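Note that one protein chain of the assembly has been removed; the remaining protein chains are unaltered in position.
This part shows subunit A:
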Amino acid sequence: MLAGLLLLLVCQLLGEWIVLAAGLPVPGPVMGMVLLLAGLIAHGKVPATIRTPAEGLLRHLALLFVPAGVGLMVHAELIAAEWLVILTSLVVSTVVTVLVTALVLKRLTRNLDLGARGDKS
């Protein structure tokens, strides 16, 4: 558990370094995720020491967005001035994006043999 947590942090650190050194537009943790995935593929399975902290963190992922979300209060005036434009464009655009993505993916994967649909593994 502790070793796994350390490994998650080390992957993040390595990710931050790579992003900084190569000047990539991706955040360090995303690069860290790629590194860990590559490591897991090379290892062939997920050791229990990594699975426990990883699943613990992901189970409470939603909580982790609260501090950044409270930051919206800083932009109260900006948002108040153009809130209708902002909200309308965000809603319309999000609906269109969901429609396009879901339809394209559904169409392209229609003929793939993927086994059980929506399995709750």
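Rule of thumb we're sticking to: a residue touches a chain if its C-beta (ideal position, glycine included) is under 8 Å from a C-beta of that chain, and two chains touch if they have at least 3 such contacts; residues count from 1.
Methods note: contacts and distances are computed from a predicted model.
Look at the chain that isn't drawn here: its UniProt entry, checked against "LrgB family protein", "TonB-linked SusC/RagA family outer membrane protein", "Aldehyde oxidase" or "Lipoprotein", names it "LrgB family protein". Interface note: of A:2, A:22 or A:72, the residue touching the hidden chain in the full complex is A:72.
Within the full complex, the residue among A:2, A:22 or A:63 touching the omitted chain is A:63.
Residues of subunit A in contact with the chain left out of this view: 5, 8-9, 11-12, 15, 25-30, 32-37, 40-41, 46, 50-51, 53-55, 57-59, 61-75, 78-79, 82, 84-106, 108-109, 112, 114, 117-121.
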